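Apart from one protein chain that is not included, each protein chain of the complex appears where it belongs.
The letters A and B name the chains in turn, as written, and every chain counts its residues from 1.
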Amino acid sequence: MKVSTKDDLMAWLDRLAERYTLIAPKDVEGHILYRPVAGSEEIAFDFTKAALSPKEHFLPSTQVILSIERKGEGIELKEPSLERERIIFGIRPCDAKALRVLDALFLEEPIDPYYAERREKTTLIGLACREMGDECFCTSLGGAPDDASDVDLMLTEVEGGYAVQVVTEKGKAIVGDLPLKEVEGSPPKPIVHEEKVPIPELDAWPQHFNDEYWARLADRCLSCRLCTYVCPTCRCFDVRDYPSSDDAIERLRAWDSCLAEGYRRIAGGYNPRPTKMQRLRNRFYCKFYYYPKDFGPVACVGCGRCIINCPVNIDIVEVLRDVATL
Amino acid sequence: MALKNPYRPYLGTLVGIKDLATNIKLFQVELNDPQEREAFTYRPGQFAFVSAFGVGEAPFSITSSPSRSQVLEFAINRVGTVTSALHRMSEGDVVGIRGPFGNGFPLEEMEGKNIVILGGGIGGAPLRPIIHTVIDNRSKYGKLTILWAARNPSLLIFTDEFDEWRAAPDTELHLTVDRADETWTGNVGLITELLEKVAPSPENAVSITCGPPIMIKFTMLTLKKLGFAPEQMIMTLEAKMKCGIGKCGRCNLGDKFICTDGPVFNYAEVSEFLESF
Partner (left out) sequence: MIDQIRAKARELLESGQVSCVIGYEEGTRGRVRPAFIYKPEDVDRLVWNERCIHNLVVYLRQFARPLKRGEEPPRVAILVKPCDSRSLNVLLQEKQVERERVYVIGLACEGMRVDGQLQERCQRCEDRIPLVYDLLVGEKPQTVGHEDYADVEELERMSPRERLDFWLRELDRCILCYACRQACPACYCSECVAEQLDPLWMGIAIDLPRKWFFHTMRAYHLAGRCAGCNACEQVCPMDIPLSLIYRKLVKEVETLFSYKAGLDAETPSPLATFEKGEELPL
């Protein structure tokens, strides 16, 4: 394996930070979040999973999708663009897999140009996990804590530094000036959970749609949006115009959640999903039935953030186990 | 940006605004760019997003017929922020148009058949281009039976076209209102009651319904009672939408999106959906 020392790695990242926007895990008041950093000394290395996935850098929580200006009698439209190429350092395999899941939707015709541009202009430097977290279940969904298939470069912590695996041409293009030493052996295997979570097959889901199980599960749901916002694969969004100055308007796209009561309510007042049960059930069906049926991949990567954060312990692993035995 | 941006609207000018009914106006939009105007081809049953810049955009069925009209027409009911902003506009104002989206009506399969149209209130908007298509290509279709309803007479739309529809060969127009006013001399009652009275034959027929969800649901039951098979009963649905291209995740009924798999569905398909509209 090719190994880089930590010092060399840090120096290399500092050099990259001069040419690219470097986004890396950063300690923000005790929470690890992927934020732009000016240099490698700001990067946090000691963490299992960031509080929010890097999804926000591809589908931002709020972004301007059009600038609308009034020019005399007419209107001029402008489409904003990313200024600089970016590198996301320290992305975990589950979060990288989540981007593949979103690709299946956003890069399918008609292509979402804002997402596509961000994907194209970003190089992903993955960081393999040493061990799966308590709530993690990536291995049940075809992933792994050291899965390199969705990143451009994969780093694994080894004795004396980091093993560096070049995965794609994009990764190769930036790794040239990182000093690497050939060392005997391979990176250590991560510690994984023995037991896997049963993921019910596509055909298993429709028959349970009208089970009372969902109403009982939804009894305790608060209809907050936590799970959808921390989830690396959830993507529902809202679009609205806001004046940004006297003559200019911005069309904004922002995160929305299918769990919100008014999510489907039309202006006249009609709401096809008025109950908590219908909305909560929709989220599970969207992830494990609708999304894979329509776009291919299951819309869950087993990161466990929803499990960690749900205030009332609606545990997606428990739900999957229950559905498998319903 | 090199890619064609499906979120970017075409710019269009309001070349005509007409009162259609209480709180309902007809907006006529001409796309500004001649190339975009040329390229914008649509079928009856498709919809487009109309932007009131500064507020936002909303989906509306295109109520003009591609063969009859050079401009795009939308019948818009004032209920929310976007529609209110549109209602405040004047001729000459600029709006955005994104589209056309949706699957449209299965006109080829309807040829040679008797057509039963059921329109409730603003639901008549997507049905008008079908009526025009049938009348303009009369020999291609069978008997045309139109049932047109509204809550009260002031909410009936396209009243200025009723004479033309009645006058077309082998065409019947039946009107009803839930509640009459002093001048109304026609039928009073729900559209389902009118449907039972008119009792169109299901033989070689296809029905197309549009209106509020509750109206569609009860109309389906009545059509079934009259002997229509689920495949013969077509409906066009609506939902809150934000993209129109199946990305924002909002308008799904189960694994089907109203914007890309619909908005036109037949009852057989809808009965298979996990969720109800």
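What we mean here is this: contacts are C-beta pairs under 8 Å (C-beta built on N, C-alpha and C of every residue); 3 or more make two chains touch, one makes a residue touch a chain.
Model, not experiment: these values are computed from the prediction.
Please provide the labels of all shown chains that the missing chain touches.
Spelled out, the missing chain touches these shown chains: A, B.
So one chain is hidden, and I want to know which residue out of A:D103, A:D152, A:D238 or A:D294 touches that hidden chain in the complete assembly.
Residue touching the chain left out of view: A:D238.
So one chain is hidden, and I want to know which residue out of A:D7, A:D134, A:E201 or A:D247 touches that hidden chain in the complete assembly.
A:D134
Looking at A:I23, A:I199 or A:V230, which residue reaches the missing chain?
A:V230
So which bits of chain A touch the chain we can't see?
Residues of chain A in touch with the missing chain: 28-31, 33, 51-52, 61-62, 134-135, 216, 219-220, 222-226, 229-230, 238, 240, 242, 252, 254-256, 260, 262, 276, 307, 309, 311-313, 315, 317-318.
Could you please point out the chain B residues that touch the chain left off the display?
Touch with the absent chain occurs at residues 80-81, 84.
The rule we apply is simple: only the chains that are shown with their structure count from here on.
Suppose each chain is reduced to the average of its Cα coordinates; what separation in Å results between chain A and chain B?
Chain centroid spacing, chain A to chain B, equals 39 Å.
Spell out the part of chain A that touches chain B in their complex, as residue ranges.
Contact set of chain A toward chain B: 65-66, 68, 70, 73-75, 77, 79, 81, 105-106, 110-114, 116-117, 206, 209, 235-241, 243, 249, 251, 256, 258, 263-268, 270, 272-273, 278, 282, 285-286, 289-290, 293-294.
Once bound in the complex, which stretches of chain B touch chain A?
1, 3-9, 11, 32, 51-58, 77, 79-83, 92, 94, 96, 212-213, 238-240, 242-243, 245-250, 252-255, 257, 274-277
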